[in-house]
Structures are given as C-alpha cells and as structure tokens.
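Note that one protein chain is taken out, while the other chains of the complex remain in position.
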Amino acid sequence: MNRLTRSLFFLVMAFLYIPMVVVVLFSFNHSLHSLIWHGWTWQWYSKLWHDALLAKVTWHSLCLGFSAAFISTVLGAVVSYSLYRYRFFGRRLISGLLIVLIVIPDLVMAIALMILFRSAHVSFGFVTLFLAHVSFCLPFSVMVISNRLSDLNPQLLLAAEDLGASLWQQWWWVMIPAMRSALLVSALLSFMLSFDDVVISFFVSGPNYVTLPLHVYAMAKLGANPEINALCSLLLLLTVAVVLISQRLLGKKT
Amino acid sequence: MSVSLNGNIKEGLFHWHGLHYRELFQPLYARLLWQSFEFSFVTTLTCVLLGYPVALALATMPKRWKPICLMLLLIPFWSSSLVRIYALLTLLKAKGLINGALLYLGIIKMPLPLLYTKVAVIIGQVYTLLPFMILPIYVLLDEYDSSWIEAAKDLGASSTQLFWRIFWPYSLPAVGSGVMCVFLPAMTLFYIPSLLGDRSSLMLGNVIQEQIMNQDNWPGGAATSLLLTAALLVFTLVYRALFHKKRGGRLG
Partner (left out) sequence: MKKSLLGLFLLFHAAFAMAKPTLYVYQWINSIPDSVYKQFTKETGVPVDVSYYESNEAMYAKLKGNPSLAYDVVFPSSYFIKRMVKAHLLDHIDSSIMTHTQGIYKKFIHQPFDPNNDYSYPLTWGMTGIAVNDKYIPLSKITAWKDLWSPSYRHQVLWLNDIREPFSVALIRLGYSVNDQNPTHIKQAYALLKKGLPNVKVINADAMESMFIDEDVFLGMAWSPDTYQASQSNPHIHFVIPKGRYPLWLGCMAIPQGSRHPKLAMTLLNFLLRKDISAQIITGMGYAVTNQEAVKSLPISWQEKRFVNPSKSLLARGEIEGDVGDKARQWYEHYWLELRLSV
C-alpha cells in the first residue's frame, strides 16, 4: 500500500506541476502561436516590462494588496486581542461569523458586497475593492493572530498591568513583540489573498481601477499567448517566494 | 460584513414577490442546478479518490522528505488558481503539449478535442481544488499516533483492515471538510467553465455572472446566489450532523 500511495503521490505532483512548468518554459519560446520550440527569447518579458497598462494594473494590485494587508492585520490584531482578553456578549457569535466568512464561497460574498455597495451608492473603484479585500482578509488575519495569542500566557498582560503599564505600553511592549511573527504571517497571507483574488474583485471593481488578476483574466479569455505565459510565470515565481518566506517565518516560531 | 450578508438576504426577500424566484423554479434552472451538482460531485469524488492516498503518503513519509513534499503541495495551494487554469489551457489545446506529444508519437492522426469539453472542466476543477482536499486530510493524518499501527499490527490486522478500521474512520471529519472546500467552490468558480468548457458546461456561478454582468439582472443574480447560500447552509448542516455527532458520541 505504501508503495502504491507513494507512486500516486508523485503522479499527482506531476499532474499539478507539469502545466505550470510548461507555462514557464514556453514563456521563453520564440514563436507566437504554437507550442513548437523556436528557440530562447526574453522578448515576452521585455514586452511586459514596457506594457504601460500592465504597469498600471500591477500598481493597483500592489496598492490594494499592501493597504488591505496592513488594515486587515491591524484590525485582526485588535479583534483577536478583544476576543482573547475580554469575555463579552456576542463573542462566540463574532468568532462564528468569522468562520462563516472563511467557508462562504467567494461568489456569494462578492454578490453580497456588490449589492451592499450598490445600495449604499458607493461608486465602484478603489474604495469598494479595498473594503471588500479587507473583509475577506480579516477572518484569516484573526485566525492567524488568535492562534498565536492562544499560546500566550495571560499572566503576562496582568503582570504588565500590575506594574502600571498603560494600554498603549502593554501593546507596545508585550502584545506586539509576542505577536510579531503572527502579524507578519497575517500580513503576508492577506497580501497573497488580495493579490490573487479574481472572483470578488470581478464584481466590486470599477473599470477605472482594474487589478492584475482581472487583467490576466481578460487576457486569458482572449486565448493563449506567450505574453500571458511570461506574466503567469512571474506570478508563479512570486508565489514560490512568498511560500518560502512564510515557511521560514513559521519555521522560526515553532 | 455580517451586514453584507444581511444585505444579500434582505435584497433577496425584497424581491420575493417579483419574478426572480419564480424564474429559479423554471425547468431551465432546475436542469442547470442539477448539472452544477453533477459536475461538482464528479470533481469532489475524484478529489477524494486522488487526494486521500496522497495525503496518506505525505503523512507517512520519512521525516527527512516531509518538509520538501509539503512545500511542493503548498506552492500550487497558494498560486493563483487563474494562473493555473491558464496553464492547463495551454496544455490541453489542439496545438498543446498533450496533443503535440501524441501526434509526434504517432498515436493519433488528428488532434483530440481536449479543450472546450466537459472533461476539460472536470480536469480544471480537480486541478484547482485538489490541494484543498489534500491539506485538511494531511493535517489530521499527520497527528495520528504511530503506536496505533503497531498495536493493530500486533493484533494481526492486515493493511487493508488497518486502513478501513483505523485510518478511514479517524480521518472522516477531515474528508468532510475537504469535501466542503471542494464541492461549493466547484459550483462557483465561474472562470473554469468559461475558459475551458464547451457551450453547455455551465455552473451556477456562470449563471450568476451572466445575469449580473451581461444582463443587468441584479435581482435575478441575487436570487441565484441566495440559492447558492441555501445550498451552503444545507451542506454545513449535513456536515455537522454527520461528523460532530459521531465525534461527540465516541468521546462520550
């Protein structure tokens, strides 16, 4: 059985990786419209580099990713802290709702947010994207940070309080150092989620603020071409980097 | 955020009197819903059949290899699913690698129509969602106590018995959450059928997208997504009834 499962493991890995490897490989292919090898080239990458529209949507995605990651981590820290520190009415409801937000399909959340924004007459653009991204990142931030906090000895905060530390001092000297790696992971996770999101952004974006994945979708709908291969390769590279970094961060903690 | 959910429901109720819910009960939608179910079911089943042994292999892997193999799994998990679907698209094309290889080897004379078929949609869904099945099962199996195996072996259990009597019941809740992570997204990831499917491979997600983006039929889209939410609710309840009770029973 062991041998069987293990060979299946490698087969599945091959299934998962072959398409990605092919895309990366053929992003260096000289020919425009076929998978026959015509020699190495960097031209698709240099074309991407000079693509003004791509630069714009990448900038949009970066802005959105960083701001959503920052705010959702800050909010996540506050929410986790309150859940950890205080026992209040509705505490379980809040944690339950956060879990619902994680399991709910993207599409349902997208429609809900879109209807909300539309009925509130918010015009679609950065603001709607930002609010939507924070709301789907927040539950993950809370989960990551709460996990870390549950390992934290509550006596520590009580001791700080007894020693006369103000709330800010408690945060600055106790909470933030204790949560540091979790905060980083949360920010990284939120950034990745925001940077990858297609479904929710699709419904809450305005045409003046298109994000990178939406641009990729629009291009992919036109069919395959080596420029998208190059773009996808870069995005895959980014993912690999982020996974490696976060493994490092998590590895240090445990 | 809870407000947004409420907003959805309110909008839905608001239009209760309208045609939009009656629309949903037309045979057209019933067939579509059924087809979405079929697609998701096949995808989920394939994911369980492939994902379980992989998770098992990963969990029983020697310590030295485990971190690397886990990493290999995490990369597709974290990569943009759109990018991965695009990658699959280039592979399945008439002039893609698979057809190219088969033609080169002389196995076929004409390229097989792989892309723009229902099978392509299933492959795409499995490809995207498989890591979401493997990981929860792996996390649970990884925690198993190796002394069980030894105890069972000492008692003369064969490896099939070992699997069906120990691993399978133990990991059932994880399989359940894996199913949750696969089944519902499979119905909603509208870009998989729209990039890989033929004319009639449509999922519930495509209907919603079509209604809202191209027909300006917001209430209709809201009604359809409410239907999806209801499906989610039913699913969660079934899941809870199946697994939580069992667990409680065993512990009690």
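Just so it is clear, A and B label the chains in written order, and each chain counts residues from 1 on its own.
Going forward, contacts are C-beta pairs under 8 Å (C-beta built on N, C-alpha and C of every residue); 3 or more make two chains touch, one makes a residue touch a chain.
Nothing here was measured: the structure is a model prediction, and the numbers come from that model.
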(request) Give the residue, chosen from A:C63, A:A165 or A:L184, that touches the chain omitted from the document. (result) A:C63
(request) Out of A:F15, A:Y84 or A:F126, point to the residue that touches the absent chain in the complete complex. (result) A:F126
(request) Name, in rising order, the residues on chain B that touch the hidden chain in the full complex. (result) 28, 31-32, 35, 93-95, 111, 113, 115-116, 198-200, 202, 207, 210, 212-216
(message) For chain A, which positions touch the chain that isn't shown here?
(response) 32-34, 53, 63, 67, 70-71, 74, 118, 123-124, 126, 206-208, 210, 218, 221-225
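Quick note on the criterion: only the chains that are shown with their structure count from here on.
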(request) Could you give the separation in Å between the centres of chain A and chain B, each centre being the mean of its C-alpha atoms? (result) 20
(message) Quick check on the complex: what are the chain B residues that touch chain A?
(response) 1-5, 7-8, 11, 50, 53-54, 56-58, 60-61, 67, 69, 71-76, 78-91, 93, 95-97, 100, 127, 130-131, 159-160, 163, 180-181, 184-185, 187-191, 194-195, 205, 208-209, 212, 218, 221-222, 225, 228-229, 232, 236
(request) Report the residues of chain A in contact with chain B in the complex, numbered from low to high. (result) 1-2, 4-6, 8-9, 12-13, 15-20, 22-23, 26, 33-36, 97, 100-101, 103-109, 111-116, 118-119, 135, 138, 192, 196, 198-199, 202-203, 213, 216-217, 220-221, 224, 228-229, 232, 235-236, 239-240, 242-244, 247
